[in-house]
Structure formats: structure tokens, C-alpha cells
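All protein chains but one are shown at their positions in the complex.
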Amino acid sequence: MIKVGIVGGTGYTGVELLRLLAQHPQADVTVITSRSEAGLRVDELYPNLRGHYPTLIFSVPDAQALAACDLVFFATPHGVAHTLAAELLEAGTKVIDLSADFRLEDADEWAQWYGQPHGAPQLLKEAVYGLPEVNREQIKHARLIAVAGCFPTAVQLGFLPLLEAGLADTSRLIADCKTGVSGAGRGASVGSLFSETGDNLKAYAVKGHRHLPEIRQGLRHAAGAEVGLTFVPHLAPMIRGIHATLYATVTDHSVDLQALFERRYANEPFVDVMPAGSHPETRSVRGANVCRIAVHRPQGGDLVVVLAVIDNLVKGASGQAVQNLNILFGMDECLGLTHAGLLP
Amino acid sequence: MIKVGIVGGTGYTGVELLRLLAQHPQADVTVITSRSEAGLRVDELYPNLRGHYPTLIFSVPDAQALAACDLVFFATPHGVAHTLAAELLEAGTKVIDLSADFRLEDADEWAQWYGQPHGAPQLLKEAVYGLPEVNREQIKHARLIAVAGCFPTAVQLGFLPLLEAGLADTSRLIADCKTGVSGAGRGASVGSLFSETGDNLKAYAVKGHRHLPEIRQGLRHAAGAEVGLTFVPHLAPMIRGIHATLYATVTDHSVDLQALFERRYANEPFVDVMPAGSHPETRSVRGANVCRIAVHRPQGGDLVVVLAVIDNLVKGASGQAVQNLNILFGMDECLGLTHAGLLP
Amino acid sequence: MIKVGIVGGTGYTGVELLRLLAQHPQADVTVITSRSEAGLRVDELYPNLRGHYPTLIFSVPDAQALAACDLVFFATPHGVAHTLAAELLEAGTKVIDLSADFRLEDADEWAQWYGQPHGAPQLLKEAVYGLPEVNREQIKHARLIAVAGCFPTAVQLGFLPLLEAGLADTSRLIADCKTGVSGAGRGASVGSLFSETGDNLKAYAVKGHRHLPEIRQGLRHAAGAEVGLTFVPHLAPMIRGIHATLYATVTDHSVDLQALFERRYANEPFVDVMPAGSHPETRSVRGANVCRIAVHRPQGGDLVVVLAVIDNLVKGASGQAVQNLNILFGMDECLGLTHAGLLP
Partner (left out) sequence: MIKVGIVGGTGYTGVELLRLLAQHPQADVTVITSRSEAGLRVDELYPNLRGHYPTLIFSVPDAQALAACDLVFFATPHGVAHTLAAELLEAGTKVIDLSADFRLEDADEWAQWYGQPHGAPQLLKEAVYGLPEVNREQIKHARLIAVAGCFPTAVQLGFLPLLEAGLADTSRLIADCKTGVSGAGRGASVGSLFSETGDNLKAYAVKGHRHLPEIRQGLRHAAGAEVGLTFVPHLAPMIRGIHATLYATVTDHSVDLQALFERRYANEPFVDVMPAGSHPETRSVRGANVCRIAVHRPQGGDLVVVLAVIDNLVKGASGQAVQNLNILFGMDECLGLTHAGLLP
């Protein structure tokens, strides 16, 4: 049984980790921290967990208690893992960070986008980007994993087959993404109120979103060259779900794109290439650790449209974190992650 | 392994049975019927099931194929089970009916509310009302189980402790219920359109809803006497969930209602009496086979307010059906039903 | 042209006042205050108003500027009007308060429910409760009007015909109410987030809601005696709308309730008694200053069910405030309030 700690368990990725780990046969959550809710039972904050964690209580973060875990998840705002990760790693505890703290390879780029200096640049070398479909081998041997972000997961999984095959004009990639409101977290903010986001749709951060450098970095690795990417996120009136609509110009008309995508993900348990002509729906992955993808070439032109959907809290965060855990500890990658999406 | 058949698998209770049974270690769906979708793979209709039933295909209803199952679920509109159940029972196949066909003990009352003659009155005697918290023993030995309806489950579980203890004025019970739209099924109807039900709330069928006689029958059994019940259902703009707000006048002020409710459900795995002062939320049971209950006595008066929530498709239908299956076949009652609700 | 000031214009009742007054031929908003947004153009905060108030800018509250108005609306949290109203009244400016500051006649009761001393008890005597269907004559001659609250408007309008006619058992009234999330205001709070309230329904404040004493006071006046009221509010996943489901026992079976309700509201421009058997929908009054009511006697028993719907921001707040304005200044009561609800 793997002893698991969670730092910052009051947000949505925290409760989602608890929901998923409640079904995991080999992981046991022994510590969960929250400064604001210390002393509270987790199921008092999250009544859906009643009966599943009858004795688990939020505690003030304590390095020693966390170091006694085999693995610690960080489900925290950016900057927190910077200050705590090194100490845990030294104590021999593995770290899976769901925040953005170790996703960018370049500390300066991180500082620029997050408006503060990088707090642990010495760890960047060994941090493994936790997108199993790309880095499975490195994940197996990692100490510190930076789970891929929600938009970045959907966009990268959608573009990868094209880029790895050298089929796309990489100077002109477009990712038009739509996310549910839970992506903004559980913090009290006017912009996430029901009355502000309900029955409404809008783009945001067109000028530049923090996920842009993360996506660009991943696509650059896949393409083996710099990429030109326009990324426009939109907020849609739903709780969970990301729908990435990706546009790329293909340079070779003769390729069978459907076969290309199917081949690329043939052995991936959590990437589902749908039949030609499909339109994946976000609800089909609600609560499930799956990325569903369809590839189109409308009117037979040279513009390819890839549709990719994930649940931002599962394959886009906590589910992917558990997937990383499974790989890291040499277990069946699907442990605790096999349930179907909730539809309707 | 129990061989399971499902008649009428294209509706929401059908797909929900498939979702739940995909996690069930002792049940195997071997037949699923649908006249309209015969020939279609189930995951073509329900993409959330992709990967879970790679070979399961809707077939035209065939008595012989169904009779080869150990158990057949009916997830059909009313009237269908009437015509098929007898034949299956004779063949030794157990039947769990999710429709209303065998819920009312009185064939005439059924005929009156459903506007057609009862099609199998000879089976009413042996049909067991599938509310495990009331009829667990009879369910164990049943051949034909009529799973309790969605509103009836929430209302009965909420009122039972009061009625069984003889504490309520049974002449003046009120059930003000709110349901999500999935309760109306997957049939194409203007009244269930997003644009008709979204951002909207209304009462309906105040004159008389088909669940009224079913609830009244259950409450009568609990109270040991006729009851006067006013039942007002409301349609709320959510997909899943029932919230029953129940009003009863208590005749004895000295009783500790919280203790009464906790005692009544102490050994029930799927009824969760929340701490005093709680307000259960429908989302806390989203996708989970749980009824959460809180009991209040506002301003210390003699009017008791019971709040009971379920997921209409799980504890109000398919989850309860699987719970019945587990009891019927002598298995752990919780098999396949232990996952937490999806929140947020 | 009536010069209008608005104190606290950044909340939902503020923007709704602006939306309605933009169509009002006799009112001109000259001052709007907000400490937090001082200096901002109103249409920068509320883009729906672009083109309607090209020069209106939030300003720091200034008693002199407000006193230069003929009328000042308070769209503020409770307590604010207490401190400012007296000064304005002395300057000859009329005050219409949308907050709860002057709704309760008893300062001690106010203090008990709002957890602070009443800040202007000397004004309570002259404050007129702004429910035109009850107090039209007093409104005409008022200086200080306390606009009826949202739940109180729906519940009172629904119960009034029964109580005024002495037809209901007043010891046992029940108001089961459902509200949209905008009723909680525009403040940043976790409880009002889309991800917390979406696809969810729950009761709240069953122990005691601040609108309880206000409703009780109004019903007491209508009945001419103390009333026993149980009030259970629920939060539903919609932006606007209140649906009040009211239960009362009638003491005289022979009365034609439909006729009673139609007669009571025959001359009321903003109360619409629907045909017998109707189920009013909240969306039918979305954006409109209307209360729609239907009255039922299910199964012909002695329990009457009244269904009443309003838009909490219009007939439950800003629309009613404009209606009060129209009456107060001797204008056509319907000025600026004649548009139909937005459906779908």
C-alpha cells in the first residue's frame, strides 16, 4: 500500500484526487493538508466523500508528516510546490505536482508568465513533464513529476500525431479551446459566479494565457522545431470539460490521417481515437480519465481540424496525476481509473 | 458470473445500468435489446461506454435469448414488462423491472393512473417492491422485483422513520419535490428541450402525478393506515438529482428526531443521515447510489422538515436495480456501487 | 424629468435598475455611487449597457450630490441606507430602499435577524413597505419606501387572497421557495460559484432565513392575526427566478378559489392570475415585472397549493422599485415596465 499525502486538498483537484483514490486498491491517503480548513474532516467540506474517508482530517502542512509518505501530490496554487518539493525529495518522498511550478523547462520563462521568480530552478532539470503518452519511460524513473495542465493535455494530444509525423505547417497552428468553469478553481471570484458564467460564453486571455508557453514547449518537442501557435481559450457554461478545436495546415495530402491517429494511440489506454466523422462530446469523458479525439479534413482541403475532449479535472489534472502515480510505482497504469464517464 | 439481459437499453436508465454494471465483478451483460437501434453497438449510441462493451450490440427483443439470462432488467416504458415478464419467469429467469408495471399492488389503481388495463395482474401477488430499506428479506427470495420509482424512493426514505414510529399526523403529509430533467427520459419531447427547461423552474402535474399512488401505498404500509399526501413535483434545470422537501406535523415533541433517523438507517449502506442542521445537496450523490437525509424542526415548532436527495438515475433507478440484483443473488449488497458522487 | 441617484450600483439590483431606467421616459439617472468602482464608466462594468449610459460614471458616495436628486435608490447591503437615508430625507429627496433596512417595523426584530443594532429606528414609523398591491395609497404619499424583498413578494402575493378572505388556517402555512443564484448577489463567494451551484439543488437556512420575519409581518397584516409560517428556501441552478410553492389548509370548501384570486388582482397590472390548472414557469417572467400565480386544490382536498413566480431582480427588486417610483411621482404605474419576459 502506497502512503499518499496531498498538499492543498480543498480545491477541485484535491477533492477529485480523493474521489479517484477512494477506488484505488494500492494507494492510501494518510495526510491531507490545508491551512484554512485544518481540523475539518474532509467529508464535512465534500459531502460526496461521506463514507469513504471517515477519519481523514485536513491538517496544517507539516514537512515531517508529508515526508513520511511514499508520495505527495501538490494540488496547490503556483509557487507552493517550489518551496516544499526539495525537502520532500531529499527525504526520499516522490512528488507529483499538479500545479504549474515545474512544467516549464526554462525558469526565466516561468518567471515572466507567473510574475515572480522561479522558486526552485535547481529542480527543473530532473522534473519530468507528466504526460504519459509522451514521457512514459521518464515517468517510471522520476522523483518529481509535473503533471501536464488541462488545456496543454488536450491540445498536445490532439496535435502530436501530426507534428511527430512532420505533416503540419508548424508556423501556423491554432488551438481554439473551450473550458468549463471548474478550470478556474474553487476560489471565490466574481468571474466564476453562476450568475456571471451561466448562459454565457466568452473568450478570455486572448493576449496571452499562461498555458501558452507550456503548450508551445510540448509542441516544439514533438515537432523538433519552434512552432507558431495561436491559443484562444473560452469559458463555457459547464462545470467540467475541455473541448480543443485544433487547426493545422497539412503539407502532404496523401496521408491517411485517421490511420495515423489510430496508430499513434493504439496502445494508449486513455486516448480514444473515434471513428472517422465523429464529434466527441465533453460529457462522454465526464469523470473519466480519457481523451477522446476525432480528426477531420473539411471539404477535403489542406486544413485539418482535430477535435479533442477531456475532463479538465480528470485527464486534465487528478486522473492524469493518478495515472502518473501508477506508472511511477510500476503498477497497472489503469488502476483506479477504469470507470466510464457519467452520461447523461 | 451472472448473465444479465436488459430490455430497452436506449434510455437513460439503460445506459446507467451499463455504466454501473461495467464496474460489477459478478455480472455480465450478454443481451441488450432495442427495436429502434437493433444492430447498433451500444458505444455508438453512448460514447462514454467506449472501451467497456466493445462487442455488445442492441438486438431485437427475443424471448429465447432473454430466457437464457439469469436475470433480465426491464428499462422500458410502462406496459412492456407486462407482456414479457411472465414468459421469462416461467423459463426460470429472474426479472427486475425498472418501470412502473408492477409497483402498484392494485391492478385497478394501476389501470386508472396509466390509462390502460393492467397487462399481468396475475403476477402482482408475487411481485416484490424493490426498496431494499423496506423489503430486503422479500427481495432475497423474489422472482419478480419492481424497483421503486425515483420520487417514491426519496419521499419514502424521508418519511419512513416518522411513520414507522407513529410520530407524524398522517392526514397531512406534504412532499414538495424537485427533479432534474433526465427524469423525463430520453424521448424527444418539446417539454424536455434545453431551451424549454434551462434557466427555468416550474411545478407540474399538481393535479395528480403517477408517482402519487405509489408513494401513498408505501407510506400506508409504513404507517399502518391510510395517509393524506399532497405531492407537488417540480422540474429544475439540472440533469440529474431529486430533492424531496417533506413536511409533517409531529405529534410528540419530546422525541429526538436526529437519533430516530440515525437509528432507523444505522445499518443501511446506502442511506446517509447527515448531522443535525445539514442541508444535503443533490450533487453530493451525483452518480452515486446514496440517499442523503437531514431532518429539521424549524423554530422548534411541531412541523418537521425532512430533506432527502438522490440521483434519480442511480438510487432512483439503475443503482437501486443493481442493489436489488446483489441482494437477490446473495452477494455483497454494495458490489459495483461503492464509488463516490461526482462533485463538482 | 425626475433626477435619480443610485447608491451602490455595482450589484445586480443596481445594473437591473439601470437596464429598466434606460427605457423609462421620465427618469434620468444622474448619480450612481460605488466606493470600489469610483471613476469607472458603468458600461465598462456592465457591457450590456453600452450605448445607453455613455457618460455615467461611478462616483464616491457624496451626500450633496445625492441630495440634488429628486429620488435616490439604495441598492446596497443592509446597514448602508440606515446611515444615509435621514440626511437625504431632510434635504427633501425621496428614498426608495431596495435593501432590508426599513422593511421590518420592529427595530429589535431587525437587530436580532441582522446581528447589529438598527441604525435609524426613528425612520421606521414613516417608512412605507413598498408592495404596491398592498400599500399603493401609502406609497403615493411616502418619503421613504422599503421595497419588498424577493421571497416576500412572491409569498405574500400568493397567500394574500386566502388570508384577506379569512379562508386559510393561519397556524400552519408553508412556503417552499426556490430561487435562482442571482438572489445571492454579485459578491465573490464560494457558495455562489458556477461549479458549486450548477447542476445542483439544495435547501438552505431551514433553521431561519432573514426573509422569514418580513414575510410573517406581511401575512400577519393580511390575516389580522399572528401566523404560523414554515419557510424553506432552496437554491436552484438558474440565474433568475423565484418559484414559491405555497401550502395552506382552507377552512371553507365551497369557495371558488380561482374566482377569489382573479378578483383580488383584477386591477393589478403586474399580477397575473393564470387560468385554472396552470403551472407558471419562472422563465415566463424573466426580465419582466410580473408575478404569475396559479391556484390548485389537488384531489379536491382541503389543502390549497398556490404557485407564484417572479423574476427576483425585477418584481422581486428593481422592477418593483421602479413601480414604486412611478406611484410615488404620480405617473402611470407601468412606465418603463411593459416589456414581455424573455422566453426562451
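For the reader, a short list of remarks on this structure follows.
Per-chain numbering from 1; labels A, B and C assigned in written order.
Definition applied: a contact is a pair of C-beta atoms (placed from the backbone, for glycine too) under 8 Å apart; a residue touches a chain by one contact, two chains touch by 3 or more.
Note that this is a predicted model, so its numbers are computed, not measured.
The chain that is not drawn here is touched, among residues A:Arg35, A:His141, A:Arg263 or A:His279, by A:His279. Only one of the listed residues, A:Pro61, A:Pro237 or A:Gly319, touches the absent chain: A:Pro237. Summarising the interface, subunit C meets the missing chain with residues 12, 15, 18-19, 22-23, 46-52, 182, 186, 198-199, 239-240, 272, 274, 278, 280-281, 283-288, 290, 292, 313, 338-344.
Taking the whole complex into account, subunit A touches the unshown chain at residues 172, 174, 176, 178, 180, 195-196, 198-204, 206-208, 228, 230-232, 234, 236-241, 243, 245, 247, 249, 277, 279-283, 286, 296, 298-299, 301, 303, 305, 307, 309, 344. In the full complex, subunit B makes contact with the omitted chain through residues 12, 180-182, 186-190, 192-199, 237-239.
Just so it is clear, only the chains that are shown with their structure count from here on.
Taken together, the touching pairs cover every possible pairing of the chains.
Shared residue numbers account for over half of those found at the interface formed by subunit B and subunit C, and the copies are therefore classed as meeting with the same residues. For the two copies, subunit A and subunit B, the CA superposition rotation is 180 degrees, given to the nearest 5. Annotation: 45 Å between the Cα-based centres of subunit A and subunit C.
Annotation: 36 Å between the Cα-based centres of subunit A and subunit B. For this pair, subunit B with subunit C, the centres built from the Cα atoms lie 39 Å apart.
Along subunit A, residues 12, 182, 186, 198-199, 239 each make contact with two or more other chains.
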